[in-house]
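Of the protein chains in this complex, all but one are displayed in their positions.
Naming follows writing order (A and B), and every chain is counted from residue 1.
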């Protein structure tokens, strides 16, 4: 590497991190307040007024276990899932860590600004923490598309824009259109995937094959990636149910997701063996497609989808995801010039769209006969008398279109901003390489054991 | 490998997976319903009838954190524990993933069929999810005995039979005999272990030493296995307490297990060093025997065993487990032709039997003087007046005998079914080898870092 200074992060990265954090601190100081459940004065005043209010009704006890599961998915799940590359483990876990730590702070502000202001202040508690982690998940999905081809500075800049647009899109869907999307098939997965795909399209590298030998896994890196996969798979029921209403919706969402994922896993193994001439399983499929079942019930999971319905959706999601890895990803790269390192189109893109469609159909089929008094608790506008399931289904479908539009335009603008030659992006010859941004390390142990 | 087609999974695996999942989906569609706590109509109707029923009383909030811990044990715990083999990590985590995803669905049906039918329907919620994961654990224990010597198709077939027999045995123990076994010393560990040992006996391979060089660990594979060990160890208190009654039983069970495991760990380190001429510790012991304390309080953990009693049981369990690995496993292989890859006899078999005995004794010693009004909440038939602790102890002992009988006969039948030469089992020369069922992978990175 002749020109080392080109990728030198010594000034760029510290400057950006410090400026961003100082801005965050100032904005938190001026805008953010404890909500009723976290404020010493408000919570205890409230308790005295109402004889029936007890500490176990604090939202902490309903939501915090789910929050921690989501947190594990964001930091361990996404972080380790991307360690499959043979020489990019430090960056996968490390940059994932950095941009997630930034995004969750920025998301708190953006989401609060668009749909959480109370008398000019943003109120925070465990629900805002979950929502911030959700928004962060979206950025990490996009990270998967550009993995190995971007500097940490580029990634932070991407996060600034993506978090902002995520909050706008979420506001349109949940507040204006009144859509349901508790597990984020649309807001998180579809948005994150198509945003990332457009960004990587704009950043297209015609000579990326110069780093081709590093764009693959080795034995142990695939095992590290399986840590990420398994944690995402296990905790997806918590992800989809984390912000649903208390009681039956939270319980039902977790269970629907559990069955969808189990079914998806069998489809993934089936089709992975089927598409290989020797009938051998591909770790890429197992690591990714087995998760598509969680994505695909992200909207309908809180509804009365039934385990039966969840398993059908999961099976379809696993199938299209494996087929996407096998047949679509190579075409996207050769024909559309979309270099999608992790194959997010197969794990988040198509299953996200499937989830949006399933959500629209399940909404359109909802009726008081099935939901009883629970109808209002799932559908915000489910008041008796004014209930119209079909228009509800229509708004869900519109939400998908809005999300795709926001992702495409947002990704396009962000992509061109990231194309500026000022961020220290890696040269084509040194993509997928930790050594560029991390201090030297030894590959093997220095001596054999002779005692 | 001359005859590659012999182990080719291209048709067998997809066909089996798809047929099984389609059957599952059809049966779920006809038989499975939401229970009161997951159904929108039922839960909310119920709430209106009773002024004292609140969302925080939904079983989700009592059980879901425990469920997630159990889930981690099944997928990360068992999966990574078996990655100790140098070249079988993909299969360990991957096949564990596949058969667990199948078994939990099949178990929901079988357990529901035998002891969860309501007007011809199986009602599901977080408790059935935990029970399904428990049954899955039993299959994964048996997997440990045949690890490296079976094709994924064989494993799925084994799971079909084992899950079914597990549900029958569980029905006999819990419903007919009225036994206590919340943590499954008998139903899960004893059953899974002896079932698996008989299966591997029937599948005995006289020429397995042709793959001997692969039947061992390397440095990093032992570290991956420790991930599994530590997660099993940490979450075992949640495992044993996951389906006990609310309140003191759940709390007490978790604590008894915690102390049993801590004591077991000291015994494990002590005896591991003691049985080695140079006083060196053996990773096999640490990875496995340290967990025996959790197995051995699986029945008595919910009773008033006291921390003192739990620590004694844990110490004994760790001791017999290490001694089993050192002295019994080689004899089982050479004399009884039982090739037990993971040593499940030492981790689940003997400690499971110990747990059953401890459970019988602790039951026989139970009295209203110690349990007070809590007697009924631990022992289903603990009504004042009709309480007979000694007959209770007797039924516990009978339960152990039934479990051993079911495991031996079930394992025998299943073993002979698995012996049919149609499943693509690995040849003796290629056991313990990922390359047979997984796409090629690189062993090392392709170049050194020169920047």
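Going forward, contacts are C-beta pairs under 8 Å (C-beta built on N, C-alpha and C of every residue); 3 or more make two chains touch, one makes a residue touch a chain.
Remember, predicted model here, so these are calculated numbers, not experimental data.
For the options B:31, B:266 or B:380, the residue in contact with the chain missing from this view is B:266. Residue in contact with the omitted chain (choice from A:101, A:365 or A:397): A:101. Note on the undisplayed chain: of the listed residues B:28, B:191, B:233 or B:423, the one touching it is B:233. Checked against the full complex, the candidates A:13, A:110 or A:174 give a single residue touching the omitted chain, namely A:13. In the full complex, the hidden chain is touched by subunit A at residues 4, 8-14, 17-18, 20-21, 24-25, 28-29, 32-34, 37-45, 47-48, 55-56, 58-61, 64-65, 68, 71-72, 75-76, 79-80, 83, 89-90, 93-94, 97-98, 101-102, 104-105, 124-126, 129, 152, 220, 224, 227, 437-439, 441-449, 451. Touch with the hidden chain on the side of subunit B covers residues 1, 4, 56-57, 61-62, 65, 69, 86-87, 213-214, 216-220, 222-223, 226-227, 230-231, 233-235, 237-238, 246-252, 254-255, 258-259, 261-263, 265-267, 269-271, 273-274, 276-283, 286, 290, 304, 306-308, 311-312, 315, 370-375, 377-378, 430, 433-436, 440-441, 443.
Keep in mind that, in the parts below, only the chains that are shown with their structure count from here on.
Remark: subunit A and subunit B have CA centroids separated by 32 Å (rounded to whole angstrom).
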